[in-house]
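Dumping the structure here so I can ask a few things about it.
One protein chain is absent from this view; the other protein chains keep their places.
Order of writing sets the chain letters: A, B, C, D and E. Residues in each chain are counted from 1.
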Amino acid sequence: MDTIALVPNNSLITETPEEGRQLAVKLARLIVKLTQPDEEKRKQLREVYGNDAMMLIAIGQTVATEFATIAAANNYWKELGNE
Amino acid sequence: MDTIALVPNNSLITETPEEGRQLAVKLARLIVKLTQPDEEKRKQLREVYGNDAMMLIAIGQTVATEFATIAAANNYWKELGNE
Amino acid sequence: MDTIALVPNNSLITETPEEGRQLAVKLARLIVKLTQPDEEKRKQLREVYGNDAMMLIAIGQTVATEFATIAAANNYWKELGNE
Amino acid sequence: MDTIALVPNNSLITETPEEGRQLAVKLARLIVKLTQPDEEKRKQLREVYGNDAMMLIAIGQTVATEFATIAAANNYWKELGNE
Amino acid sequence: MDTIALVPNNSLITETPEEGRQLAVKLARLIVKLTQPDEEKRKQLREVYGNDAMMLIAIGQTVATEFATIAAANNYWKELGNE
Partner (left out) sequence: MDTIALVPNNSLITETPEEGRQLAVKLARLIVKLTQPDEEKRKQLREVYGNDAMMLIAIGQTVATEFATIAAANNYWKELGNE
């Protein structure tokens, strides 16, 4: 049941914040896919949460948490002389 | 479907905490936009959450999480001799 | 629409933990204000969440998240020899 | 309205993890008190959340977040040679 | 009312990740116990959340947050040369 890849390219490292953000979205979606492997059902559920204000906010919360990890893994893309 | 930019200017670095906070709000909104690309529907949903106390609180939670990452990326705007 | 100041004094640095906590509360409230600019509606919503146990808990969660960032920015007000 | 003290003793530093945990509980409760200053209403709300499984879990989440900050401020009570 | 011990052994330090995880569960449960001291009521509430999918997920979220603190306090059990 857990045989889908959960981390694309098996790495948290990205070139840019934009790519890091896209990775955060993918990580979040892959957990949904792992939990509900049926594509047809996921499609129906997307219809549900795309039209529900509270769920849209909750998706944002999950992506924000994934992104925090990715951003730290990339040392926030090293633009500051953080030490 | 993922072709909108998710990180404005492709950077987490801002001049000030105020700009960092504005970026946090934008990051949160762009995930909503990615998940519900239809502008008309988003407008309706905004009406919903702008008048729902629990949703307003939840939006605050999401922005707080995004801001935590941005603030760390900027080394909290370095006003203390942290090191 | 985003023209209110989101970070009072444009700084996360405070003299004391108490002031840091007050700042956390303000940051959280300013996101509510940004999302629902109508003062009359916010007043009605305050009445709602002030009398709803779950919402009071959720407000606490949001303030706790904001405070985590502020406390880190202030190096936890430096009372320990952290380094 | 914000005139109650939000951080007892104006410090995050405690002698022990146990005291740190008690402080986390107090910080969480003081935000509830700030948001709903009426003691009688708070008493009624306590009756509500003390008997609601989901609210008890949510209180745990808020305390956990406050405690994370306090524990870091105390450098996790310095029992390990972390560096 | 706050006279129960909130941190077993008054320490976050454990020998192993497994013991750290057990401590995270205990910390979460002790907040429930503090908030609802009546054992009979807690027993009824356990029956509720043990059979409610959303509450089981929420419990997992709380334990995850407690564990994050404990794991950091133990320097993630020092298996890596983290520097």
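Operating definition for what follows: a contact is a pair of C-beta atoms (placed from the backbone, for glycine too) under 8 Å apart; a residue touches a chain by one contact, two chains touch by 3 or more.
Remember, predicted model here, so these are calculated numbers, not experimental data.
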Checklist entry - Which of the displayed chains are touched by the chain that has been omitted? => result A, E
Item to check | Positions on subunit A contacted by the hidden chain, ascending | outcome: 2, 5-7, 10-13, 27-28, 31-32, 34-36, 41, 45-46, 48-49, 52, 54-55, 58-59, 61-62, 65-66, 68-69, 72-75, 83
Checklist outcome for this item: subunit E positions in touch with the non-displayed chain are 16-18, 20-22, 25, 49-54, 56-61, 63-65, 67-68, 71-72, 76-77, 79-80, 82-83
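Here is the rule we use: only the chains that are shown with their structure count from here on.
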Checklist entry - Setting subunit C aside with everything else in place, what contact-connected groups do the chains form? => result A, B | D, E
Next on the checklist: Suppose chain centres are the mean of their C-alpha atoms. Which chain sits farthest from subunit B?
Outcome noted: E
Checklist entry - Copies subunit A, subunit B: same or different interface, half of numbers shared as the threshold? => result different
Checklist outcome for this item: Taking each chain's mean CA coordinate, subunit D and subunit E are separated, in whole Å, by 15
Checklist entry - So how far apart, in whole Å, are subunit C and subunit E when each is placed at the average of its C-alpha atoms? => result 26
Checklist outcome for this item: Going by residue number, subunit D touches two or more other chains at 49, 52, 54, 58-59, 61, 65, 68, 72
Checklist entry - Taking chains as nodes and touches as edges, what kind of graph is this: line, ring, star, complete or other? => result line
Checklist entry - Chain pairs in touch? => result A-B, B-C, C-D, D-E
